[in-house]
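Only one protein chain is missing; all other protein chains are in place.
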Amino acid sequence: MNRFYAIPIFILASVAMFFAGCRGKTEAGTDDDGVLKIVNLINGTRGDKSFFDSSAAGMDLIEAKYDSAVLTKTIEMSYDQPNWEPTLLDIADQDWDIIIVGTWQMTEMLEEVARDNPDKRFIIYDTEVDYSLDLGNVYSILYSQNEASFVAGALATALTKSNLPLTNPDKLIGFLGGMDIPVINDFLVGYVEGARYVDPDIKIAVSYIGSFDDTAKGKEMALAQYSQGVDIGFNVAGQAGLGQLDAAKDMHRYAIGVDSDQAEFFVQTDKATADLIATSVLKHVDKSLLRAIDMHMEGKAPYGSSEILGFDEEGVGIAKNEFYMAIVPEEIRELVDEIEEKIRSGEIEVSSAFGMDSEAINELRYSISP
Amino acid sequence: MNAVFEIVLNPLFAFSVLRVSTPILFAALGALISDKAGVINIALEGIMLISALAGVIFSAISGSAFFGLFMALFFGGLVAFGLGYVSLKLKTDVILAGIAINLIASGGTVFVLFLLTGDKGISSSLASKLLPKIDIPILKSIPILGPILSGHNILTYFAFISVFLVWFLLYRTPLGLRIRAVGENEHAVDSVGISVVKTRFIALIISGVMAGFGGAYMTMGYISWFSRDMTAGRGFIALAAESMGGATPLGSMLSSLLFGFFDALSNSLQLLKIPYEFVSMLPYVATVVGLVIYTTQKTKRMHRMRIKAESKKEVL
Amino acid sequence: MTSDAVLSMEDITKVYPNGIVANKGVNFSVRTGEIHGLVGENGAGKTTLMQILFGLNQADVGKIFFNGKEIKIDSPHAAIAQGIGMVHQHFMLVPSLTVSENLVLGLEPRRGFIFDKSRGIHITQELSKKYNLKVEPDMLVRDLPVGLKQKVEILKALYRGAKILILDEPTAVLTPQEMVELFNELRQLRDEGNTIIFISHKLAEVKALCNRVTVMRAGKSQGVFNVEDVTEEDISRIMVGRDVILRVEKDVAQPKESVLKVNRLTVVNSFNKRVVDDISFSLRRGEILGVAGVEGNGQRELVEAITGFGSYGLGSILIDGEDIKQLSIKEIRDLGCSHIPEDRMSYGCAPTLSVRMNLLSYKHNRREFNRRFFLMHMSTIRDVSTELVKEYQILCTSTEQEVRCMSGGNIQKVIVAREFSDNPKLIVANQPTRGIDVGATEFIRKRLVELRDRGAAVLLVSADLNEVMELSDSFLVMYGGKINAFIEDVSNFNEEKLGQYMLGLKSQDVDEIGRALHD
Partner (left out) sequence: MTKAQWRFEFYRTGVVIITAVLLSLLIIVLVSDMPGLAIKLFLTGPLDSLRHFGNLVEMVVPLLFTGLATTVMFTASQFNLGAEGAFFFGAIGAAFIAVNWNLPPVLHPAVAIVWGGIIGSVFCGIPGALKVKWGSSELVSSLMFNYIAFFLGLYLINYLLRDVTAGAMVSFPFANSSKLVKIIPKTRIHTGLFIAVFTVLVMGVFTYRTRWGYRIRVLGTNIEFARYSGINTTWTIVMSQVLGGFLAGMGGSIELLGMYRRFEWQTLPGYGWTGIIVAILAHNNPFYVPLAALFLAYMKIGSDIMSRSTDMPNEFVAIIQGMIIILISASSFLSKQRHKMIVREAIS
């Protein structure tokens, strides 16, 4: 062996020996009983002002409500995919009672980890695990985002047809997706159906950014849409979708936010943008997580099954904040309420993109393309 | 096909070509200056990223967009100085040093962002400022030209003015003479008592400041916040644009515009029935093709000249 | 230190990063108004010493005094400030800039921020007139002939107020006529009170021009002499440390059948210039054919065409009757052609690889060096290279030493060992002894004659007239891409006439040149 090898090996060995003696307990290793230890693994980063921020906010809600009865922690795993599985495995080894993950990408990892850790509880949101694998310790939360998008589609169409100052006569609205994947297309399907509900001849410009974090690209695509006559657009692209809100400000057009109430995020730092966000399609990841913990506390959490949360369970919704009130005229607000009611009652049934193949989605996209 | 023409002929499309080209043009001019001095600056990507973050942070702290711009330029120059230091003083290979700086920029900006805001993704919690847009009084009201040329960010105008400034610098000033001389034969410069290292340092710093403009534009004009790795290869594309433009200011401008054209097209073409992945690939393919066409033409031209010369003599 | 010295260097020691000791305790001084020769073999440390004086290199040990005061020269800038100027062996000019731009570079006349071009031209004209060195301010430097480039270099130094002018082997690239002109100009400068340091290894020039001479050998000064008091032979002895017989003993050639036939060859370069213009000659087994001429008259392109390095448009080159136009370098080599390139560092070796790997080169494909399973036969490679090192007296610590750590002469021997050991049919030797020590030169020349006697055909291209005249059996003179003369018998030929051929003042008629074909 060459001496080149000696130094690094020597360093590793000596450091390892030095620390071998003083290995402590892991951080979560505080063993006082009665405290429910909850960890939330985000496979992205905070600051997207939508999905993951909402998820992280769920931990705050739980902490606010249960205070010292719970110990919560949110771990950002970033968009560094190879790091996700090791993190999940590490966390599963630690002393956590409930482990929360989200998005479809975590599903298959979770299925294995949950099977290997039957004594732990797992919550997964925005997707579900395969329960044929006998996963009695996993609770899956799905959201009927298609229903909320339906309302957004209806609202957008109503707005573009109205005589509001920032709209144009074209009957054209926009949809800006992160990626061409089922969860995003589920928004699209609802959006399209809602739009057609108000006007069957409506045209929708659909673009995908191809990323959930490239805000610059998001903005460019939104600008392209706006410059082709779109006067209200809907972004479903996590952090990348923020680009659309910026584009709306540049072009002075309307936007619809997603997942979190995106107007709220901008009230402080950038009111001009907030003023243009007609509403946001809310995916209440935060509330759904609180709800899950509530049920867990009461011992009623439906582990071993999945739930689809809609308007009734406050799983999804439409942000009706001050900006909504300011932008949307009263008759359209009434229309929105009416449609919401019809969805709740089941009078309107919204299709879902889950299970649709690429062909069907393409057909739908082509049918409404300008 | 008609739909494509419709998109391209829309004045708003031309407007967006100018907008998209701006950061690439800045970086390409940066690449040009360092190239003329005989240094390949592949750290442009990282410099833009660092400047972009600096612009956001300092405009948020000071509340002044122009102070943000100033700091973005300062950091652009500073990082370029660092590149100069390691490549000219420590004699690191300049390409490797560039790779290193890009790496440091990519991780370091997220790191700093996290320390400041707690977010790793985006700086939207900082109330950063935007550089103003400018409406050009008379031009504004001219149809077609007005919507294309008026209402851009101040830096977009400056980018195109810079093309002239960089040309002037290189071909009309003593410094430009020295920069060109140092790139062509450093010994010549050395032997007349001008410091090669110092001249390259100056060229690199100017190059960094140009990239700094590009970075500042990214966060204070193009969009209004910083997000991780937001330059998305623009620094590299600028290098390609500069070499495609035959290492001249005007050529760099034209090839930056070409790239901007394809980039803008890729954003609009999605609305047609073309898979988005194909469309997203377009600008990069165009760059490679452009580069190849440029170099092919160059070799062909030389080849033609040669054949001509040989045959001419033969006839005589 | 002598009291009348305007400038003196004391105890200078310089070690290069690759471990070569270029100067060891050198003392050197010059007086006002003299032309001071600095002679020594290549690699004796002359250039390094002058680079230290001009600030391009820093000494590890030693001091420099100017008018009796110690000065620090850490950059050319500092040197120029002291009134020291240098004309380098390789011109330090920027090809794409004009003469005047090159001249004023670094001291540009300005109008505000702007570079004042017309003042630059004016300055150039003034200087040109004042020192009687004629140049065209508007010409691009890349279009100038070497003689003019040298004048630009001298003007550059004078414009910067040089009182002490260092000229590093200024005559290497000049024709005899240009040389005479230069000497007159230098004398005039001296008479105006300037001091000139004249580096050379050509003793006749030193004898003709200089007042005093410092002789260097192996990095050390061997003393200062008044030129009048010593003969060329004396200097040569001091320089080399022994009496050298540069004359190579050789018998009259016994040429046999022709190996290389060049027929109406024309090469056009990328600047659209016919650099080799319709030349024909042939080269036979057992003879050495020299190619003389001022550098840049197509010799390089001729060699490139023959060795497969460059393409050519018209005409043909036959080696052993085979047309090589479509052949690769490898295929040409396989025909038995070996090649000593003019620039050994750029073409002849891989500086960071070992002696062993450099000796392998084009032979790496040979069966003897390769085993089964695609592996190379490392022990054979080692043995063969050890033998070659011994046979060619290559000085190296081991065959694993990197070539770049060796002296020029030894590197050249590595190349020669590789090229000569192969029993070549045709040897194209381009400047085979340029810039190497006498010992190595002698060794290589002897080898060339030996190979000739064993039946090889040798094409010797050299800018060193002595070398061509000594070694060749017959030779060509190239001027402007054409063969200007063919001298069949070297023994009775006068140098005066040769100079005229080289400068294109005269040329032989077509029939005389046609004899080169041996048809």
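Per-chain numbering from 1; labels A, B and C assigned in written order.
Going forward, contacts are C-beta pairs under 8 Å (C-beta built on N, C-alpha and C of every residue); 3 or more make two chains touch, one makes a residue touch a chain.
Since this is a predicted model, take the numbers as computed values, not measurements.
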Self-check item: Shown chains touched by the chain that is not drawn here
Solution: A, B, C
Exercise. Just name the one of A:40, A:107 or A:260 that touches the chain not displayed here.
Key: A:107
Quiz item: Which one, A:68, A:163 or A:358, makes contact with the chain that was left out?
Solution: A:358
Practice problem: For the chain that's not shown, point to the residue among B:9, B:103 or B:161 touching it. | Solution: B:103
Practice problem: Quickly run down the residues of chain A that touch the omitted chain. | Solution: 2-5, 7-8, 11-12, 15-16, 19-20, 22-24, 26-27, 75, 78-79, 81-83, 85-87, 89-91, 93, 103-105, 107-108, 126-127, 179-183, 210-212, 354-358
Exercise. Write the list of chain B residues that the hidden chain touches.
Key: 40, 42, 86, 89-93, 95-97, 99-104, 106-108, 110-111, 114-115, 120, 233, 236-237, 239-240, 243, 275, 277-278, 280-281, 284-285, 287-288, 291-292, 294-296, 298-299
Quiz item: In the complete complex, which positions of chain C touch the hidden chain?
Solution: 15, 17-21, 60, 309, 328-330, 333-334, 339, 341, 346-353, 357, 360-362, 364-365, 369-370, 374-376, 378, 397, 400-402, 405
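Please note the rule applied: only the chains that are shown with their structure count from here on.
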Quiz item: What are the chains that chain A and chain B both touch?
Solution: none
Exercise. Mind having a look at which chain is the central one, using mean CA positions?
Key: B
Practice problem: Could you please state the distance in Å, as a whole number, between where the Cα atoms of chain A are centred and where those of chain B are centred? | Solution: 35
Quiz item: From the C-alpha centre of chain A to that of chain C, how far is it in Å?
Solution: 74
Quiz item: Counting in whole Å, what is the centre-to-centre distance of chain B and chain C, each centre being its mean C-alpha position?
Solution: 44
Quiz item: For chain A, what residues touch not just one other chain but two or more?
Solution: none
Quiz item: What parts of chain B, by residue number, touch at least two of the other chains?
Solution: none
Self-check item: Residues of chain C that touch chain B when the two form their complex
Solution: 54, 56, 75-77, 79-81, 86, 88, 90, 92-97, 101-102, 105-108, 110, 113-115, 156, 160, 266, 268, 270, 272-274, 313-314
Quiz item: Given the complex with chain A, which residues does chain B contribute to the contact?
Solution: 7, 10, 12-13, 15-16, 20, 117-127, 218, 222-225, 227-230, 232, 263-264, 267-268, 270-273, 276-277, 280
Quiz item: Which residues, counting only chain A, touch chain B once they are in their complex?
Solution: 44-49, 76, 78, 180, 205-208, 210, 213-217, 219-221, 223-225, 227-228, 239, 242-243, 246, 249, 265-266, 268-270, 365-366, 369-370
